[in-house]
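The complex appears here minus one protein chain, its other protein chains still in place.
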Amino acid sequence: MLSSMSAALLTVPALSACGSSGSKSSGTSNSTVELSFFYPVEAAGPLATTMTALVNDFNKAHPKIQVKPSFTGDYATNLTKLLTTVKGGNPPDVAILSLGDQLTMLDQKALQPLNELADETDISIPFDDFYPAFLDETKQDGATYGLPFQRSACILYYNADALNAVGVTAAPATWDDVVSAGTKLMAKKQVQWGVQFPTGIWQYQGLAIEAGQDLNASDLSHVNFNTPAAVTALQWLVDLSAKYGVSPKGVIDGLVAPTAFTGGKVGILYNTSGSLTSVIQQSKFKVGTAFMPKKEAYGSPTGGGNLYILKDIPTERKRAALTFLEWMTQPAQGARWSVASGYIPARKAIVSTDEWKAFLQKYPQANTATDELQYAVPSLRSHASNEVGSALLDAMQAAVSGKASAASALSTAQKKADSILAQYR
Amino acid sequence: MSTGLPSRRPRPRSSRRHSPVTPYLFVLPGLLFVVVFTVFPIGWLLVRSLFRENTAHPNPSFTGLANYKDIFSDPVFLKSLETTVLYVVVVAPVSVVIGLVIAQLINRKGIVASVCRTAFFYPIVLPLVSAATIWLFIMTPDYGLLTHITSFLHLGSSAPLANPGTALWAIGLVAVWRQAGFYAIFLLAGLQAVDPDVESAARLDGASSLRVTWHIRIPLLWPTLVFVLTLAMFSAFQTVDLVYVMTQGGPIDSTRVMLFNIYETAFSYGNTGGASAQSVVFLVILAVIAAFQIFVVDRMRSEIDA
Partner (left out) sequence: MRKGMKVGSTVATMLLGAVWLVPLLWIAVTAVRSQTDSVAGRLFPHHLTWSTFAAAWHAAPFGRYYLNTCIIAVGVIAVQLVTSVLAAYAFARMTFRFRDTLFYIYLLQMMIPLSALVIPNYMTIKHLGALNHLIGIMLPYFGSALGTFFLRQSFRGIPIEYEEAARMDGANLWTIVWRIYLPNARAAVLSFLLISFSFHWDDFFWPLIVTSSDERRPVSVGLALFTQSSESGAAWQLVAAGALIVSLPILVVFAIFQRQLVSGYANGMR
């Protein structure tokens, strides 16, 4: 009796021991290196499926390196998961992060400089081929941390057929155009809602830029949440429903809105260019795309994510990880990914592939995001990005639900952000 | 069963022939896990809530009651406290009342009652994530079932999860849908324990069904009702899964219940000290509810039994 019980008790630690050998094993001898890879998806489209297929192809082509991809939700959930695992001592090897997340991870000193790694190993990374607009953001203190992979801008999608039916033949180019087009659409009952602008801080940043000032400040310990431009931008959002009646009242979910658009219920949609392919394919009408309509100027945040390698992983895995990154950013893979999604090609070599050229023939709308890059700025970044972003999101939600005025909501957000960032100044 | 020995005292209902160590060995395995994963964590939270530990100060340093001062001046925490209490105070009684209605309806023989029994009970075993997903789809704005229904009834479109005034109650609706059948099980057992003679006597005296319910059933059902109410309060207090899947605390923190806030504070913002303090507050309130159960319910039970 005693022996069987103690045997039972002893197996528990043994289970955990043999279990824990998983991610930390060096596996040097017969060396199939296993990499774990976290990736988020925050754009409409069957992107998780495409990602899985891409990774499978990598695994087939590299029998000695097996990558295990894990979908981790949207960017915020992805970051939370990463922070948790970094703290828990079992981080993944490779991850996709947005720019704001990159800073939070750098604060934790959790990311590997890629230029150093490329020098140490014999894997050459064509840093020069990546668009500076994308690559430069991943640099800090002279080191390059990320390789651009799924980059986007915020663009306007519109139901060209419906707009034509109400006599609007040109794409809306200004804020006022959007309102008037939306009003006409609803008057003739072409759609259920004229305009939907997802209640998200990323898209909102575009409006703020267009109204005159970026949300980003000059350094990472400050943000500009309650400037006159920011208030104007948020007020316009509120007015879309409160004053002009072209949008539904309340919070608009950025993952639900595209479905409403493709289903013909919404006439004009602001969304990431990363959902271009699926939006066009799912719509039974002609889809037009355009820059985010301007106010004082055109403007858009860049979005999406880059590929990063985590720092505290065994050395032989870093080499394998860099091989994976290099492969994923090769023109063939980059073209495949951009064609499946609508994400902007991250490097020049991708644009010259036949696959991308053929895609452009079929979907000339894909040029919109690329052309808009001249007006694009890096997305919101600061220390404690999750918390700071949360404060801004609260303000947006409060304003569009009518719980607070745009000005007071943003003032609260600024105070909150300042108190969070105070510890970093 | 005579052993031949004279009985010196009444047989105790316990085994005598074991070494003094054996009971402890029997209890040890389970107790080990209970101590490691329940008792120790409580102590850990109490201690760690007195230390500052967050992303800006990763090394824990003793700060006394500073964390408590911080959370009680943090509007988000206070709101989560208020939201949770409001939710519990409304959703728990509503689920119990609906459970009682269901119990009454199925407390009879017949095919209808048996078939409907399954209808009311299946949400209990339906995985919570499935339930949340299903209702998320039903409540989706623009093309969810609910919007179709309200448009059909000319009530306009509905987006309960997008509106801070209704999001919490939308979650409550799902919770009630899910839990009412569970409480009905207990209440059914309670109803069936009510002495039918008392009831028939009342009916013979001409009392209508409603009066029977009000004056006879409910008083006798009272201990069960209170027990079920406490269960409901516990369950409502621990809501977090639904919030995570359906609203992530929004819109504007209107569904940010305490457990969700604790989770975000600890894992999303990295503030272990603050999250520990919040957890301690949470546990204290739980203890109050539990004390209510132990002292009030058991006293009632013994009164009834007497």
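By letter and in written order, the chains are A and B; residue numbering begins at 1 in each of them.
Rule of thumb we're sticking to: a contact is a pair of C-beta atoms (placed from the backbone, for glycine too) under 8 Å apart; a residue touches a chain by one contact, two chains touch by 3 or more.
This is a predicted model, so every value here is computed, not measured.
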item: Among B:66, B:86 or B:138, the residue in touch with the chain that has been omitted; value: B:138
item: Absent chain, residues of chain B that touch it; value: 1, 11-15, 17-18, 20, 22-24, 26-27, 29-42, 44-45, 48, 101-102, 104-106, 108, 110, 112-113, 115-116, 118-138, 143, 145, 147-148, 177, 181-182, 185-186, 188-189, 209, 224, 227, 234, 238, 240-241, 244-245, 259, 262-263, 266-267, 272, 275-276, 279, 282-283, 286-287, 290
item: Hidden partner interface residues of chain A, rising order; value: 1, 5, 8, 12-13, 15-17, 19-20, 22-23, 36, 38, 41-49, 68-74, 77, 81, 84-85, 88-90, 92, 255-256, 258-260, 262-263, 265, 275, 278, 282, 284
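In this text, only the chains that are shown with their structure count from here on.
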item: Separation of chain A from chain B, taking each centre as the mean of its C-alpha atoms, in whole Å; value: 38
item: Of chain A, residues touching chain B in the complex; value: 2, 5, 8-9, 76, 79-80, 83-84, 87, 107-108, 192-193, 199, 248-253, 256, 259-260, 263, 265-266, 384, 386-387, 393-394, 397-398, 401, 403, 423-424
item: Residue ranges of chain B in contact with chain A within the complex; value: 25, 29, 32, 55-57, 140-143, 157, 159, 162-165, 250-253, 264, 267-270
